[in-house]
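Complex shown without one protein chain; remaining protein chains in place.
Letters A and B mark the chains as written, and numbering starts fresh at 1 in each.
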Amino acid sequence: MRADVLDALVRHGAVLDVSGFDPRADVPLAAWAALHAELAYLGLEFSDITALDRIESVELVCWLLLSPGEQLSVRTSCPDERLVAPTLSFVYPPAEYGEREVYDLFGVVFEGHPDLSRILQPGDATIFPLRRSFELTETPW
Amino acid sequence: MVNFERTDAPGGTETLLLNVGPQHPSTHGVLHFMLEMAGERVVNAKPVIGYLHRGIEKLAEDRTWQQVMVLTDRQDYVAQFSNEWAYCRAVERLAGIEVPERAEWLRTLMCELNRITSHLIWYAGVTMDIGTLGTPFIYAWETRERIFDFFEAVTGARIMPNWMRIGGVRTDIDAGLLAPMRAFLADDFPKECDVFEALLTGNEIVVSRMKGVGVYTAEECIHLGITGPFLRASGPARDLRRDAPYGAYDKLDFEVCTDDVGDSLARCRVRLRELRESARMCVQLIDRMPEGEIAVKVPRALKPPAGDCYVRTESPRGELGVFVASDGSAKPYRYRVRSPIFYNLSAMPRLLPGHLLADMLVIFGGIDTSMGEIDR
Partner (left out) sequence: MGIVDHAEQPGFVTTTLDKLLRWGRSRSLWPLNAGIACCSLEMMTTGAGRYDFDRFGIMFRSSPRQADVLIVPGPITKKMKPIVERVYNQMAEPRWVIAMGSCAISGGAFADSYNVLPGCDTFLPVDVYIPGCPPRPEALIYGCLKLKEQVASETFIGSAARNRTLYVPPEMGEEWPDELLREFGVLPPEEAAEARHEG
């Protein structure tokens, strides 16, 4: 990994793990926006933002490209009692829609998002289906 | 609820809210664009998606690892083999399954044929939108039918093949099936490509409607997260088949098709050249296909170790990513599809304003949407 990227990750309190399939950096939620701003400045491109429901928390995963062939995942955790995270829309424009989808399916509210509305489900939907607590029934109607 | 801000156009006139879609012959699926028009110019554009949201990501959590294959076909319903392959690669990487060489070559062959059929749908759609009353559409469809005959002979289905398995592929292709396909790709297909090009880039009206329309620079596109032929038409030779090779791509000789103008005509040219490149690749694959097994034995109740894995492939529309997470059970914990057109579409509100309505449909044709993938 490039030295400046490594330096930025360490400075924002990331715990780096290169033993898995791809390098992985876990950062505290407070450093989420600042770290991404710095990584965008260093030239890392955006691939995807998504979430995983870990029951007591929702893990946000952002995939960035170290080079066209290598990817790095930057992860953070939002506690279940307070599903709020800072937005990355101004740092990475594609994240705007990605975060709307995470809100729609998981219920994570992104502070500072220009238009946090439901994107895939109808506008008046009340469920957050991709939480593990939401069970699929065989005949939902 | 749509947060729609009304802006008054210069001169003190009002703007018009125009809905394009979701039922519209030119939106290629159920895409809804809310356009704010000042006369013929688009002032504000907002895509509304979700009309085809079937909850595939949630349904996958209720299926076994093999059963998810049926759902993957139906995401990007135009390029099914790409979806299947992306999912298979992700699970195989997670579970540490090594796929035999022949299976990789077979997968590459079908994926490249699928790229041809996908680009032909794009071609048929974009020429219909421009106003050619159906000639290129019928020609492209007939070529698709020839390739569908092959798909049906191999997999048993025309468009929803469900052919790839975790660990390999379902059926083998013998030489008797490959020989006529090779003859078609080597001899007839280049002539048909000439016809397709003549009908598009040799047509004065089409060229004048596309030339200089929607010029975007490479930096703009990369910053807005656009990938695929849309990006390659602006210059950068970004292709995951070259940058992060998988399957048999590192053993093939092909060129990454780019263009440096970045307008709609360039996007058309890139895709037409990719048709030829894919045919060349298929001929190489058929000629040099190794013998061997087509699949490894994978337990019926596959239980990959806990962890997660992200794999990116080059679908005909761009960078298709699959993120799978496992908790060691027989069902996926999380199945996420990074859809290329979802992110390409997110750039549209920034790229469309300022263009004429007629140009908007042309730029839109350049994205090559497939709603199943955007909405999943």
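One rule holds in what follows: contacts are C-beta pairs under 8 Å (C-beta built on N, C-alpha and C of every residue); 3 or more make two chains touch, one makes a residue touch a chain.
Computed from a predicted structure; not experimentally measured.
Considering the whole complex, the residue from B:I116, B:C309 or B:M371 that touches the absent chain is B:M371. Screening B:E142, B:D194, B:E255 or B:D287 against the full complex identifies B:E142 as the residue touching the chain left out. Checked against the full complex, the candidates A:P23, A:G107 or A:P129 give a single residue touching the omitted chain, namely A:P129.
When the full complex is taken into account, the listed residue touching the unshown chain is B:V78, out of B:V20, B:V78, B:M110 or B:V311.
Touch with the hidden chain on the side of subunit A covers residues 121-125, 127, 129, 134, 136-141.
Take subunit B: the residues that touch the chain left off the picture are 1-2, 4, 6, 17, 22-25, 28-30, 50-56, 58-59, 62, 70-71, 74, 77-78, 121, 137-138, 141-142, 144-145, 158-160, 371-372.
We take it that only the chains that are shown with their structure count from here on.
Listed in rising order, the residues of subunit A touching subunit B in the complex are 20-22, 45-48, 50, 52-53, 61, 63, 67-71, 73, 92-94, 96-98, 101, 105, 115, 117-123, 129-130, 134, 136.
Taken in their complex, subunit B has these residues touching subunit A: 1-3, 49-50, 53, 55, 57-59, 61-62, 93-94, 222-225, 238, 240, 243-244, 307-310, 312, 319, 321, 323, 325, 333-334, 336, 338, 342-343, 345-347, 350, 375-376.
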